[in-house]
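Apart from one protein chain that is not included, each protein chain of the complex appears where it belongs.
Let's turn to chain A:
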Amino acid sequence: MSAPNKSYDPVEVEALKPEEIERMRDEALAAFAAAGDLDALQEAKVAHTGGTSPLALANREIGALPPHAKAEAGKRVGQARGAVNKAFAARQTELEAERDARVLVEEAVDVTLPHDRVPAGARHPLTTMMERVADVFVSMGYEVAEGPEVEAEWFNFDALNFGPDHPARQMQDTFFVEGPTGDHGESGVVLRTHTSPVQARAMLDREPPVYIVCPGRVYRTDELDATHTPVFHQIELLAIDEGLTMADLKGTLDHMVQSLFGSDMKTRLRPNYFPFTEPSAEMDMLCYVCKGESVGNPDRPCRTCSSEGWIELGGCGMVNPRVLVACGVDPQKYSGFAFGFGIERMLMFRHNVEDMRDMVEGDVRFTRPFGMEI
């Protein structure tokens, strides 16, 4: 602020004339409006609101006015400066918004870029298929039981009513383990040919009622080809309780296929023979693809079931009372049912896997699409 100028006629101060103040304000507003970006606005701000701006200089002159004139001049300048500041703020907000919008546009990326930095892993579908089936039963109250893969013949055969000369014992091509004498000597130990020995162990380990499922690896001396593998997987179920019936077996099978393939699924039993069950049955499930509609309908052939309408699943039956006896369960009091089937086969028809070798070679291209669960 300059010092008061006593010799000066305040009324004659040019800078404080109303039309001058108006001009300065309008010039400032015009400058702000003309500012194209925040930098230009900043320059305009300095020019029109800074210490050497016309309005600031005019303001300084107020001090030199006689007291009676100060109020009016002050009011006039103050209003002008207020209008200028407001205009600046408004323009600044406007320009900042423009800038922000522009930055967001500039920062846009190609969201279709891949990010396979660490390619996804996966669990093997045989593993997850076994879990999937087991979970159906776990949710019903069954427990999962496991056992050794190298097993005593007694558990694998004898306890299951395969006598030493039982023809069925010859049907299975068993890997035998070498005994203490070496040179192919007898050991009484085999690679289990089915998961059924786990059932025998479960009956010996637990007090009835017993409700278990036994998933696992089993072995038979088949050469690997498109439909056979010497090492494969089964899941078996065993229920021992008072008053269990074949109808219960049927209902349990129906429940399983409904859980795995849809609520309109069902199973079919056909008489068969297994030493550890009596009565025994072969179980088929309705073809989940054609629902049986391909049968006798050459126009709509079904690859999944070869237009048979049914898919062969595995074996089942009522636990042979002789097995109960060998495993310490009183057949007068308890009865039971059991079934089992191959996981590979289920994987083949549930997921259109055509070659067994794909399941055993560990090719990551095969396994990856199956992910974590199945």
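FYI, a residue touches a chain if its C-beta (ideal position, glycine included) is under 8 Å from a C-beta of that chain, and two chains touch if they have at least 3 such contacts; residues count from 1.
Simple rule for what comes next: contacts and distances are computed from a predicted model.
Q: Just to verify: the chain that's not displayed, which of "CO/xanthine dehydrogenase FAD-binding subunit", "Phenylalanine--tRNA ligase beta subunit", "C-type cytochrome" or "Quinol oxidase polypeptide I" does UniProt list as its protein name?
A: Hidden chain identified via UniProt as "Phenylalanine--tRNA ligase beta subunit".
Q: Specify the residue from the set A:15, A:122 or A:289 that touches the hidden chain.
A: That would be A:122, which touches the missing chain.
Q: If I consider the whole complex, including the chain that's not displayed, which of A:69, A:144, A:260 or A:353 touches that chain?
A: Selected residue, touching the omitted chain: A:144.
Q: In the full complex, which residues of chain A touch the absent chain?
A: Counting only chain A, the missing chain is touched by 113-124, 126-127, 131, 138, 140-144, 146, 148-155, 158-159, 161, 163-168, 170-171, 175-180, 182, 184, 186-189, 191, 204, 209, 211, 217, 221, 223, 230-231, 239, 241, 243-248, 250-252, 254-255, 266, 268-273, 278-282, 318, 320-322, 325-328, 335, 360-365, 367-368, 371-372.
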